[in-house]
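What you see is the complex with one protein chain gone and the rest in place.
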Amino acid sequence: MTPISLEAMAASVPDGALIAMPPDNSLPSVALAKALVRRGARGLRLLGVPVSGFATDLLIGAGCVAEVETSAVSLGEAGFAPRFTAALKAGTITVRDATCPAIHTMLQAAEKGVPFMPLRGVIGSDILANRPDWKVIDNPFAGGGDPILLLPAKQPDIAAFHAVMADSEGNVWTGRRRECATIAHASKRALVTVERVVEGNFLEDERLAPGTISATYVEAVAIAERGARPAALLDEYGFDAAYVANYARAAKTDAGFAAWCAEHVFASLQAAAE
Amino acid sequence: MTPISLEAMAASVPDGALIAMPPDNSLPSVALAKALVRRGARGLRLLGVPVSGFATDLLIGAGCVAEVETSAVSLGEAGFAPRFTAALKAGTITVRDATCPAIHTMLQAAEKGVPFMPLRGVIGSDILANRPDWKVIDNPFAGGGDPILLLPAKQPDIAAFHAVMADSEGNVWTGRRRECATIAHASKRALVTVERVVEGNFLEDERLAPGTISATYVEAVAIAERGARPAALLDEYGFDAAYVANYARAAKTDAGFAAWCAEHVFASLQAAAE
Amino acid sequence: MSVLPEERLAVALARLILDPAAPPARHIAVGAASPIPAAACWLVKKQGHPVRLSLLHRRSGNPFTEGTRELFDLTGQGRIDLFFLGGGQIDGQANLNLVGTGAWPGTGVRFPGSFGSAFMYFMTPRTILFREEHSPRVLVERVDNISAPGVSEPGVFRRGTAQALVTGKCVFTFDPTRARFTLAALMPGETVESVRTATGFGFDVAEGVAEAPDPSEAELALLRGPVCDEMVETYPEFCARVFGRKLAA
Partner (left out) sequence: MSVLPEERLAVALARLILDPAAPPARHIAVGAASPIPAAACWLVKKQGHPVRLSLLHRRSGNPFTEGTRELFDLTGQGRIDLFFLGGGQIDGQANLNLVGTGAWPGTGVRFPGSFGSAFMYFMTPRTILFREEHSPRVLVERVDNISAPGVSEPGVFRRGTAQALVTGKCVFTFDPTRARFTLAALMPGETVESVRTATGFGFDVAEGVAEAPDPSEAELALLRGPVCDEMVETYPEFCARVFGRKLAA
């Protein structure tokens, strides 16, 4: 397996793609999000699995996003997501609200190759009232009078996340964050940034295999050191609360966001090019 | 977490319980099956996840079993399962045939707390014709004329399997054999035999956590060294083909089976009692 | 000894968790950004009650190995007995709005979103609603948008709903058959009238409603000692502010 560059990975994402991304507590590839901002991606449809965080707000602020499907967008302790909120107000993005287990369920349906899966709850919520793509049927296994929600399978074009490491075969290790495996299984292509590539085959190692996502699902790997930052990466590095708080302050205004991007998104590329 | 004895674990399994068990390639607790034979369990209903092997044949031969639900019963290279075949012929057990992904699906429905889940395929099979508990509906997300199978959730009374190790908190490590996790999640109680108990908490270790089943799901742990034998246990020990071949030869007759049990099931207890 | 409002709230929540009239709370899950409910749960545990706590977003000792899906599966299985929910708006029928005000999807003030509320509120036998801010802006007659309904039509599968609503001013209990809150206890300095003024929805008043009893010395000692020990890694800022505890560098 030969890793590609982060910029090549971003270039392989077409405008308009449906991209599934884990939130800040579950190995987002912030590095890939920044590379997508640099490449000037447009019209992306982002799926938060099951909620959205820093990377989503950044992509929205940079004008890369047409639509967000998610159960919440938040910067955690740093508060509401400022660019998401501004774009929603300005009407420049479409927001499709869901609820966490519904997003997991739609991806699991795609993972299993079935057209739908049921979920309890949700009935009577305005989420359902605003999701014409969701259906309530009468549970065929009850005697009647037991309404239950059916959710359609959702197959993202791209699964994007950050793993600890890849091996020689292109397998990637995400440890206990197994929702990344579900995203990879459900999606047409998985693009994975990693801290490092190591020799060997994780699937041959009984200690590493359980946290490994097979290369079968992985289209490309790019090395991006500290690629989840400011999100935490298991026991490799912690959440950078100061970085997010700084972003949250800056991104309150268009100008502040632009200045933040100049420093934190574009400067690194410029430095690399010089 | 204080382990209980194997005999106490077997005593906690009531006659008539629905017990989910993985097959020979996926960490069966043969040790618990032998202890159930020793305690003279009766009327057990066994669910093969998704097929059945050595332990199921042994329990059937010993008269412990009323019903088997499975996608196949086999001793692998050693051929057909002799006691299963004899009991089916004699009409002393009820066999409910399924197909592998249907069993996974029924357990996943229980894992998610939904009353059913769909599965593609199966339509036109006599498996379906003989499963009045399975239903075909018209896919509500298609325009009509797309029949699809719905399978009811199945919640076993007991999940029984063999893990490599347990920790101080009662978490157990089964590595990549994650179907054991699904069985544990879906069942009311998980009874787990292990090679050993180690200090610490696997969930605090990012390398061990992905292959760990949380103590939340585990009712009791018993130490049973080489408790999967003759099945393999990851990289701890291999499949004992000679042991199974010897069993397959002996178990062709009632007398041969009884003699085999006297040596391999009851003798160890006798030795321990002396 | 002066008692901080956060301590008082944690104790009020702990007492609701232990309410003998409610179904048992053997396994409680606590969401992110919920330090006061987390403190309440740890208090119950440190008092010696046998309870399993699944603290989401705890960095070390995250209890799940299937990712964030596992909380919802666990709840679907019926293994989570109690959960905490809040809301940008909460109304008199215990409907929760975590989406936003104005037209869908929150064209007035947008809140982060519904998270798992539309599922958890149905599938957990007990939910304790918690919102420190008690104002007519938050506690409204009718929420603008329903993330999760407080009550459901007959026939809709539902294991439970709100047990109570705890705010900075009072404790309300909830009666799902009447879809109505009852003022059950007051925080210091509050009266039935001050609560009524600050509340956008109508409610009943329990007979002989009075101030919630002060936290005991034992409760405070547990909160400030062993409870804080457990929380300081996950909620350093909260522990510093409320308990004056600094995380070792």
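Which chain is which? They are A, B and C, in the order written, and residues in each are numbered from 1.
In this section, contacts are C-beta pairs under 8 Å (C-beta built on N, C-alpha and C of every residue); 3 or more make two chains touch, one makes a residue touch a chain.
Quick caveat: nothing in here was measured; it's all calculated off a predicted structure.
Colleague: Quick check: which displayed chains does the absent chain contact?
Modeller: Result: the unshown chain touches A, B.
Colleague: Hey, which of B:85, B:168, B:201 or B:246 is the one touching the hidden chain?
Modeller: In the full complex, the listed residue that touches the missing chain is B:85.
Colleague: Decide which residue listed in B:18, B:197 or B:232 touches the omitted chain of the complex.
Modeller: Here the residue in touch with the unshown chain is B:232.
Colleague: Would you mind spotting which of A:18, A:66, A:142 or A:203 touches the chain that isn't drawn?
Modeller: Considering all chains, including the one not shown, the answer is A:203.
Colleague: For subunit A, which residues reach the chain that was dropped from this view?
Modeller: 110-114, 181, 185-186, 201, 203-204, 209-214, 216
Colleague: For subunit B, which residues reach the chain that was dropped from this view?
Modeller: Subunit B touches the chain not shown through residues 25-26, 49-51, 70-74, 76-77, 80-81, 84-85, 88-89, 95, 97-102, 104, 108, 119-130, 145-148, 176-180, 182, 232, 235, 238-239.
Here is the rule we go by: only the chains that are shown with their structure count from here on.
Colleague: Of the chains shown, whose Cα centre falls closest to the middle of all protein Cα atoms?
Modeller: Per-chain C-alpha centroids compared to the overall one single out A.
Colleague: Averaged over CA atoms, how far is the centre of subunit B from the centre of subunit C? Could you give it in whole Å?
Modeller: 40
Colleague: Centroid of subunit A to centroid of subunit B, CA atoms only: how many Å?
Modeller: For subunit A versus subunit B, the centre distance works out to 36 Å.
Colleague: Rounded to the nearest whole Å, what is the centre-to-centre distance of subunit A and subunit C, using the mean of the C-alpha atoms as each centre?
Modeller: Subunit A and subunit C have C-alpha centres separated by 29 Å.
Colleague: If a residue has to touch 2 or more other chains to count, which residues of subunit A qualify?
Modeller: Residues 119-120, 146, 148, 176, 178, 235 of subunit A each touch two or more of the other chains.
Colleague: Would you mind listing the residues of subunit C that make contact with two or more other chains?
Modeller: Correct list: 60, 62, 64-66, 72, 76, 123.
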